[in-house]
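Everything on this sheet refers to the single structure shown next.
For this view, one protein chain was removed and the others were kept in their places.
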């Protein structure tokens, strides 16, 4: 029943087209600075969709998506850096006493290779990690904690390998992208439009996936992993698949992020950003695809707004948001919309005299049951 | 030879610190299945309690009794952290039983707010706590020196471990707690107030975080982010040890402490961290649910 | 078609099943009864892969050793199970529940491509008809009444078109008329396949059993028709003084 509601409101083609149109026309009425911010948020939204596939649909909570985001971002950054230095060693390598380009930087001289690796590399690492943990039926909570520890380890490693990764400073100071000046207004507009198009395609692609039988199977894995085994499914394959997919999407988001922000550093892939990513999804509404997009844009807009006006209180606000959303609004903003929809329905139903018990029961079950 | 003894001692010492911070978690996470990410901030509360006690003694107590502040801080930190834990349980956690992942996110939010609160009260910079004079120096055995503060922490973690064991396995109130955690409905039928037990158990877990915070003032910085430095290590201990097993937590803490020290000694601190993580992943391939597990027949 | 040879299941020292030899034949409704703790549910667990034997072997159709397979591989062999507590997927509709249960290739890539053909549609509609949930097919399974959930789950088991159906207390919590309907369903189902049921309700067993196995302390105590069971002295002894619920 709830599905039907979603379909009527949020998967409405008109609404989708409308939003897409606004986003595509945004360059006309936003200043360069604001457009750049919006583009960054939309890049985050791509990651949020991937994270939601994993958490909202499959029930696996990863607190380590910063890593995949970072890997994608670093891939792109390495290419940009090499193009900026014109084939010479990046400055941080010379200080660290490197004589020539390290082997792992070599493929990134070619933009196409960099872009492909930016998706494949995070996906491959997600696959490996997912395979090792899910295969052994490591409990969901364990996985979450492990994913967080992984962040710690990767960040430590990235900071430690200063000669290769640029350490805490990360990689920055880029000049051109495919020969275009990367910071110029027109290039930025084009990159923004690319981001919008990529986001729309990712959204549609994922929607096709979850609306199909796969979506139902994933929900099955989320709500009753063992039960799915006795229906003949191998849940770890599905989990690994979704984890890999969402790792790839995070990498994609990371690449678009670097193009627009012009820097990637280990702080962006650390524990706090990784948890914030989860908040985007939680606030927007897990288990819906539009929710994370809204959540990502909303939280980041709020963050920018808040920290411009009241930097000291942003932390309080962020913390409170977490508590409120998780405790009182487990389905996020989308759940709220749904609730309003349902109330309206209830009234309709009463009027037409059909017995109400079904709906009531379904909503109470909704509240009790949850995604953990 | 001395090198080996020293490494063993350092491993034991690190292990005892890990155990101390993980004990509370072993209770809240292990027994109650609540992932309390604010555990680190409860540690922080314990540390700040020590700082406040020190200042009180500096200002109001005669000089010769100054060292007493630390001894007094331990029970007070326990009580205050337990009190905060109670408030937390009452206002938040009780809505989140059976939703472990949600409890993780919500308590992370609480942790953030507590950190910012500490920043507002005590300021962002670290505060200094002077170690009591009786913990200065160390025990000399031949050419080796075992710092008293380290020995004290080892002792403290043993005391905590024993008292937790005694409470859960030797008192009727502790038995009630275990009964509730094992079979909630059944315990309820037998007239145990599960709400009360939840509250008390969570408070105990939180209280021991406070004690850990108190002990950490001997070793490191006391600031708003003290908890975040330790929280992940603490969770690793519980994951490796196996949920719901005190013995597992002990083994996990000592194991991680020992290997970490060895790895760090042989390579360096950064690489040591990476190696420990890989070791844990490898270990979980072998024992997916930790060292000590209980088998159950239920389907999820 | 299903044979177990000297299987033992050990729960940290406690032998839930002890060197059990057991056999299920085609086209029979086979009940397993016994006092609590006799190892009935464990037997089902072992067959479907939810518990592992410490010794012994279970063969299916005389060739596959089930004890070496994972749960989903066992399902692929044609064995499916209904659990004691109804465990349908509350967040999916009735129709979707049946759809994911349906016999189909259940590997990742087939599922991504999956699309119902007319044959599938027909099967789904028929099944809905059979369990009387056609009207509720687009409702979330979570909104169903308890009995309806039980049927839905039985339907999910049947959608897999298994050769052997394992049912664990299928009529628990059902009203009298619902029980009757369930019994008839079972009889109908057993025409094409074997059904192995763990049940406490003796009247139900009496009405629908072809073969009854009595288990006691992890071992086979007696096997035969219901009348034989009722006459057997050892069975009485085991049940004596105990409530048969």
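Observations on the structure shown:
The chains carry the letters A, B and C, assigned in the order they are written, with residues numbered from 1 in each.
What we mean here is this: a contact is a pair of C-beta atoms (placed from the backbone, for glycine too) under 8 Å apart; a residue touches a chain by one contact, two chains touch by 3 or more.
Everything below uses one rule, namely that contacts and distances are computed from a predicted model.
Taken from the listed names "NADH-quinone oxidoreductase subunit H", "Urea transport system substrate-binding protein", "Cytochrome C oxidase subunit III" or "Propanediol/glycerol family dehydratase large subunit", the protein name that UniProt assigns to the chain not shown is "Urea transport system substrate-binding protein". The chain not displayed here makes contact, within the full complex, with A, B.
For the chain left out of this panel, the touching residue among A:18, A:95, A:110 or A:178 is A:95. Of the listed residues B:129, B:161, B:177 or B:234, the one in contact with the hidden chain in the full complex is B:129. Listed by residue number, the positions of chain A touching the unshown chain are 31-34, 36-37, 40, 88, 91-92, 94-97, 156, 159-160, 162, 166-170, 172-174, 183, 261-265, 267-268, 272-273, 298, 301-302, 304-312, 314-315, 321, 324, 328-329, 333, 336, 339-340, 343, 360, 363-364.
Mapped onto chain B, the footprint of the missing chain covers residues 3, 6-7, 10, 13-14, 17, 119, 124-131, 135-138, 145, 147-150, 218-223, 225-226, 228-230, 261, 264-265, 268-270, 273.
Criterion: only the chains that are shown with their structure count from here on.
Comparing mean CA positions across the assembly, the chain most remote from chain A is C.
Measuring from the averaged C-alpha position of chain B to that of chain C gives a distance of 46 Å.
Per-chain Cα centroids separate chain A from chain C by 42 Å.
Centre-to-centre, using mean CA coordinates, chain A is 33 Å away from chain B. Residue positions of chain A with contacts to 2 or more other chains are 224, 226-227.
For chain C, residues that reach two or more other chains under the stated contact definition are 50, 83, 87. For chain B in complex with chain A, the touching residues are 33, 35, 92, 95-96, 98-102, 104-106, 108-113, 115-116, 120, 228, 232, 235-236, 239, 270-271, 273-274, 277, 280-281, 284-285, 288-289, 299-300. Chain C meets chain A in the complex at residues 48-50, 70-72, 75-76, 80-81, 83, 87, 89-93, 96, 99-101, 106-108, 111-112, 114-115, 138-140, 142-143, 156, 160. Only residues 1-4, 209, 212-214, 216-217, 219-220, 223-224, 226-227, 229-234, 237-238, 241, 358-359, 361-362, 365-366, 369 of chain A touch chain C when the two sit together in their complex.
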